[in-house]
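As you look at this complex, bear in mind that one protein chain is not there, while each of the others sits in place.
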Amino acid sequence: MATNAQDIDAFVDRKYDAGFYTDIEQDTAPPGLNEDVIRLISGKKKEPEWLLEWRLKAYARFLELREPNWAHVEYPPIDFQAISYYSAPKSDADRPQSLDEVDPKLLETYEKLGIPLEEQKMLAGVAVDMVFDSVSVHTTFRDKLAEAGVIFCSFSDAVIDHPELVRKYLGTVVPTTDNYYAALNSAVFSDGSFVYIPKNTRCPMELSTYFRINAMNTGQFERTLVIAEEGSYVSYLEGCTAPMRDENQLHAAVVELVALQDAEIKYSTVQNWYPGDEEGRGGIYNFVTKRGDCRGARSKISWTQVETGSAITWKYPSCVLKGENSVGEFYSVALTNNLQQADTGTKMVHIGRGTRSTIISKGISAGRSQNAYRGLVRIAAGAEGARNYTQCDSLLLGDRSAAHTFPYIECKNPSAQIEHEASTSKISDDQLFYLRSRGIKQEDAVNLIVNGFCKEVFKELPMEFAVEAQKLLGISLEGAVG
Amino acid sequence: MLEIRNLHAEVDGNEILRGINLDIAPGETHAIMGPNGSGKSTLSHVLAGRDGYTVTAGTVHFNGKSLLELEPEERAGEGIFLAFQYPVEIAGVNNVYMLKAALNGVRAYRGEAELGAVDFLKLVKSRVKAVGLDESLLNRPVNEGFSGGEKKRNEVFQMSVLEPRLAILDETDSGLDIDALKAVAEGVNALRDAERSFIVVTHYQRLLDYIVPDHIHVLSKGRIIKSGGKELAHELEARGYDWLTSEAAA
Partner (left out) sequence: MEKLDEILRTAVDLAAAAPAWLGDRRRAAAAVVEEGRLPTTSDEAWKYTSLKDISDQPYRLATAADALGFAEIDLTHFEHAGSDGPFAVIVNGHLRADLSRLDNLPSGVTLRTLASLSEAELGPLVSTLDGVESAAFSALNLATFGDGLLLDVADGASATNPIALIFVADGQAPLLSAPRIVINAGRNSSVRVIEQYLSVAGNCGLTNCVTNIELAEGACVYHHRLQDEAETSAHIGRIDAKVSSNANLHSDSVAFGGRLTRVDIEVALAGRGARCRLNGLFATHGEQHIDHHTTVDHLVGDTHSEELYRGILDGHSRGVFNGKVIVHRDAQQISARQASNNLLLSRQAEIDTKPELEIYADDVTCAHGATVGNLDEGALFYLRSRGIGNAEARALLTYAFAEQVIESIPLDSVRRAIEQRFIGHTDMSTLAQGIQP
């Protein structure tokens, strides 16, 4: 259909609004990966001996592992010796001094997303006195959290201030030996976040706005640990709809979640890293290991992700459902365009009795991109009465895009019930015509249909981010028509 | 207002419309009747600008503007509205949100200011009552899970909000029971005025008892073979189409 093709061409032509680049001197370790570099990182961070040992053990394991090759992605070999594994946070003098120095296209995007001015400055890395404002904001947050007994700090601070908690839980969900990139992260992780919610505590706010501001400069090997004690609840949002600048090509983060009895963790991600240009040059490799342990009875972990950025996404936020009647959820929107590649999905491992999981995945492929859902549902022999429902739908925009579905279903318990449905189709000509005959421009019509397609996932996001995520898809489609 | 001259159109190389001529003045209601396969729906779709139809000859002017060169949304902006025979279901897209996007799209086309949320809702509330659409349907996804009657009523409701200058009702009566038919017709009649024109495409005379047309045209094999007043419908009801089609062939 001609109009459809136009739309798709337009979509394909959209530009990444944040493609700016700055050349800044940094306090950086020389490129290379070896034990000395790991000692340097650990030393700079004043880490205790046990953590250094832990890192070194992970490194030894990393050397034995092979890079995974089963994902439906292609990229040239990564030279791990060419990467610098330590760089100090930038000094204020190196940053843009005001928003005037920031790429106006980026600001335009912030504007469209409705991001407040102060946050815009943070996101763009502007070094200005507004820190005053933000400090007071932080202090308010911090007081509120402290009152509730919630610990929320950088991973480095947690290592110093709460070593017993870090030591008790670090690597218990994603062991250092888990996979190639997890081993690498364990050896060289730079920083990240630490969250601890005490027993029977409902975290008094979404750890989102606060985190969004603090998420800057955590480096390319981020480490996050969230612990929800019995009966507690926390909603956590990482990332940002606003495109974030980053000069590192390889990102290999590890996120570990622990939910004890009756605890609930809601973890939402909006990922909009630089995807590379129309020819697939540049862009982030996002190789992430995210896993949650539902350790206690009736615990619940819910992952929601909106993935629009990165040149390559390799990511399977998972739930290990150990506690009886524990619940795992995965809601995902993954949009790829140009030469982006995504291989993303989840693993639901049912171990405890009466465990339940839901997987809703929506993939949108445009341009010449490759978009794959890969998911595992495993029911162990003891998971009496386990249930899984999976639905994964793919929408194709353009005849050079590709969509793939690779579900793995493994069941060892006869009382389990698993239901998996998947569909792949192109955007409907009938729907497009219906909307256009009502006076809606075709790019808006495409946008409406795509957002409708993603609705089930967006409704799982905290309200403010749902709105932003919708706008984000809108912007992607809007930049299209030229 | 609408001038169709010698319109020929084909689908997949098959000629469906073979020289349609039709003039519609402001405020007039024209019924287009005809047996299945006569080209009624094709005419509706060609006027609304659906892809897949190739116009091979002829012109269509709407208020002096050549319609055939416009995109579907531009035609909507000019004031054309097609009430679909089979309204499309769109998962996840809120009915009222879609309508707001449509209304503001049409307004933008006309160079009018966007209608704010408050004014828009006020408008919607008044219109939804007027056409008797169940209000709970407003916040559901477009047409999804609607009954046949609800879908048609939703079409009329959209029409009442968008206030077109020319509305084309494509077999709006199909699949409706008599009560739903009456309700839909009432909604349409409420929108009739001295400026607004209608094309009512139907196979049966039944609908025309409720939406009484000024003119009736009989379409057969892609041509208008007979035009007349509203009494023509009753004649067709009594005698069928055959006498006309054989007359035309003779």
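Points to keep in mind about this one:
Note that the chains are named A and B in the order they appear, and that numbering of residues resets to 1 at the start of each chain.
Quick note on the criterion: a residue touches a chain if its C-beta (ideal position, glycine included) is under 8 Å from a C-beta of that chain, and two chains touch if they have at least 3 such contacts.
Given the structure is predicted, the values throughout are model-derived calculations rather than measurements.
Considering the entire complex, the omitted chain makes contact with A. Contact with the undisplayed chain is limited, among A:58, A:234 or A:418, to A:418.
When the omitted chain is restored, the residue from A:180, A:233 or A:406 that touches it is A:406. For chain A, the list of residues touching the undisplayed chain reads 70, 379, 381, 394, 396-426.
The working rule: only the chains that are shown with their structure count from here on.
With each centre defined as the average position of its C-alpha atoms, the distance from chain A to chain B rounds to 48 Å.
Residues 1-3, 428-431, 433-442, 444-445, 448-449, 451-456 of chain A are the ones that touch chain B when the two sit in their complex. Put simply, chain B touches chain A in their complex at residues 48-52, 71-73, 75-77, 81-82, 84, 87-88, 90-93, 97-99, 101-103, 105-106, 109, 141-142, 158, 162.
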